[in-house]
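Complex shown without one protein chain; remaining protein chains in place.
By letter and in written order, the chains are A, B and C; residue numbering begins at 1 in each of them.
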Amino acid sequence: MGVKLVFLGRLADLTGVAEREVSAPLDWSTLLDALQGELGGWLASDKVKLAVNGTLLADKMALQANDGDEVALLPPVSGG
Amino acid sequence: MGVKLVFLGRLADLTGVAEREVSAPLDWSTLLDALQGELGGWLASDKVKLAVNGTLLADKMALQANDGDEVALLPPVSGG
Amino acid sequence: MKDVRLLADPFNPGQLVGPFTNAHPGLGGVCTFVGEVRGDDGVEALELTHYEPLTLAGMDALADAALARFDLMGILIAHRVGEMRAGEPIVLVSAAARHRRSAIQAVDFAMDHLKSDAWFWKREKRGGQWHWIDPRPEDHADLARWTS
Partner (left out) sequence: MKDVRLLADPFNPGQLVGPFTNAHPGLGGVCTFVGEVRGDDGVEALELTHYEPLTLAGMDALADAALARFDLMGILIAHRVGEMRAGEPIVLVSAAARHRRSAIQAVDFAMDHLKSDAWFWKREKRGGQWHWIDPRPEDHADLARWTS
């Protein structure tokens, strides 16, 4: 079943999709390999955060996702 | 027709009436003479202000009211 | 738009705020404060006395001061007078603005002034007896924040 990636905000514009399935396990370096072409500098930027199954990662380089996990890629917010 | 006195807030409790007619002309000393018995220290207190025909007096001792004027006696406010 | 009212009868806040909001197309936000008569300490009733020639003119000047001080599209100030019971709305301030903080600050400003610097005299009935109410020390301190 792999890992589900969810792209929020302008990151979805860059990938052209809101979600994508990648193979498990997924860590920071495999995520970089998979997406650096599409997301460029965004992925490594301090402004982009990661959440695994709804929990924000304090250090995104510590990413460890397995089969069935959902990883959200979160650019800077704006609301209100 | 004289001068109409209007008593607001607790001053109306002390006089027992909301309004009273007194003879014109009226100045600070005649007002004091007329009301000191009922209002005691209130009248001279900095906390009580006077308005003549809807205009607040900066210095109530400068009071000069004539026939047909309305003098309001205004204790400290509270609202909201 | 400036809308200032002294109301002798109970009012429904929504019936004032709805038309006020609709009167400002293009607004960014509306901040509204509604004060109600609290039902504490066995208060049976509350009465607000006003002095027409000063009270309404003072509220109007307060609305002008808020419009001058904050970046507003409009302000609505409505205040009850007469005898009220617990739970009845007693005061309503709404401010419409393009940006939220102007609206919020204008409401804060207007409420502080209505609370201790407007021509109202308030008394409460407890145990069948009327008692005059003075502003709390906090009310004076809140008001002093704006004199700068």
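Heads up, the rule we're going with is that a contact is a pair of C-beta atoms (placed from the backbone, for glycine too) under 8 Å apart; a residue touches a chain by one contact, two chains touch by 3 or more.
In this text the structure is predicted, and so the values were computed from the model without any measurement.
Trainee: Out of all the chains shown, which come into contact with the hidden one?
Mentor: A, C
Trainee: Given that one chain is not shown, which residue among C:Leu46, C:Ile77 or C:Ala103 touches it?
Mentor: The missing chain is touched by C:Ala103.
Trainee: If the hidden chain were put back, which residues of subunit A would touch it?
Mentor: Within subunit A, the residues touching the omitted chain are 6, 8-10, 12-13, 51, 53-54, 56, 70, 72, 74-80.
Trainee: Name, in rising order, the residues on subunit C that touch the hidden chain in the full complex.
Mentor: Listed in rising order, the touching residues are 13-14, 17-18, 21, 25-36, 38-40, 86-87, 98-101, 103-104, 107-108, 111, 115, 138, 142.
Going forward, only the chains that are shown with their structure count from here on.
Trainee: In terms of C-beta pairs in contact, which two chains are most connected?
Mentor: Chains joined by the most C-beta contact pairs: B-C.
Trainee: How many angstrom between the C-alpha centroids of subunit C and subunit B?
Mentor: Computed from C-alpha means, the inter-chain centre distance equals 27 Å.
Trainee: What whole-Å value do you get for the distance between subunit A and subunit C if each is reduced to the mean of its CA atoms?
Mentor: 50
Trainee: On a C-alpha centroid basis, what's the spacing between subunit A and subunit B, in Å?
Mentor: Computed from C-alpha means, the inter-chain centre distance equals 75 Å.
Trainee: List, in ascending order, every residue of subunit B touching at least 2 other chains.
Mentor: Subunit B, residues with two or more chain partners: not present.
Trainee: Among the residues of subunit C, which are close enough to touch at least two other chains?
Mentor: Within subunit C, no residue touches at least two other chains.
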